[in-house]
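Here we show just some of the chains, and they stay where they sit in the whole.
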Amino acid sequence: MPYPEHLRDRLAAVRIAIFDVDGVLTDGTLGGGAAHSRRWNVKDGFGFKLARKVGLRIGLCSGNDHADIRERAERLKLDVMRLGRLDKDQAVREILAELKLEPEQAIFTGDDLFDLPGIRAAGLGAAPADAAPELLERVDWRLQTCGGRGVGREVIEGVLQARGEWRSVIAPFIGDMEQGD
Amino acid sequence: MPYPEHLRDRLAAVRIAIFDVDGVLTDGTLGGGAAHSRRWNVKDGFGFKLARKVGLRIGLCSGNDHADIRERAERLKLDVMRLGRLDKDQAVREILAELKLEPEQAIFTGDDLFDLPGIRAAGLGAAPADAAPELLERVDWRLQTCGGRGVGREVIEGVLQARGEWRSVIAPFIGDMEQGD
């Protein structure tokens, strides 16, 4: 999936991709009960796996702190989490300090207005195609994918393409022959 | 999301937003079992939170009375509930009496014909984009959002915009700089 050409340099600088959870890695729906039964997408899981291969870090930053988010993050071996955080700007700054990264090395993907502080604390902001209109007006990158349909995959792919690492991470799947051209 | 300009004065008078549940705050599907596993949308939860900031009350009025509705209402700290009520007109009148409000201070959002009495007991009626056609013909406000995709958020946002309170409730997210313009 192509990324916006004018963002190439900024995407190439990214070392951590931070994601809001509901409406971004899910379609924004929640079941009841303690577990909350979010539904995740395998396309995101594959994207995060490719990211790990080249040292691109993945973080979660959500206003909610539920057992199923932690379980999913553990299964995917995600690098950093800030859950139950309403102060997303502060959460992002903590993550950057912890990893010794500059704001321009982070991209934050959110779907609603409360993600804006997090987006501004990072150097770059992205939002799913079905994010709140007021947020879409204020982000650098309007994604083609809707929440829960592979938003994480699209962001990772864009970053790795801008960094020139996409072809090498997919080489094992594409095969040697095709790599030649 | 914009609201219909001709409804501005009536929306500005609203002090309580009452919602049917199934097909409005959910997509109208139900799992089996006692819990019924409705799926809610985080966008609505965020809208209700913004409403509370400025004292706009939120009510639920459903023909069903299930554990998962009560659980969700409690988590969101909603103000009033009338569950298991087939006489939605009477339920709305009770709510208005309890809160000492006039009909023109209430908006009722429903998705099917059995919501019409509730809508008529309130001063204003809204319906999701995928509501029953016969209901859509009879409401003041046809929403852009489908049931379960953020209907509550769209209603709250419209009311707060008409009341001129939207910019202030989102100020903490938008930031001071932008508030200047």
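Letters A and B mark the chains in the order given here, with residues in each chain numbered from 1 onward.
Quick note on the criterion: contacts are C-beta pairs under 8 Å (C-beta built on N, C-alpha and C of every residue); 3 or more make two chains touch, one makes a residue touch a chain.
Since the model is a prediction, treat every value here as computed from it, not as a measurement.
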Homomeric assembly size (copies in this file), of which only 2 appear in place: 4
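Note that only the chains that are shown with their structure count from here on.
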Message: So subunit A and subunit B are the same sequence; what rotation in degrees superposes their CA atoms, nearest 5?
response: 90
- request: Return the distance between the CA-based centres of subunit A and subunit B, expressed in whole Å.
  value: 31
- prompt: Which of the residues in subunit A end up touching subunit B in this complex?
  reply: 22-23, 28-33, 37, 64, 112-117, 120, 132-134
Statement: Within the complex, subunit A is touched by subunit B residues 1, 35, 37-43, 46, 67-68, 71-72, 148-150, 153, 170, 173-175
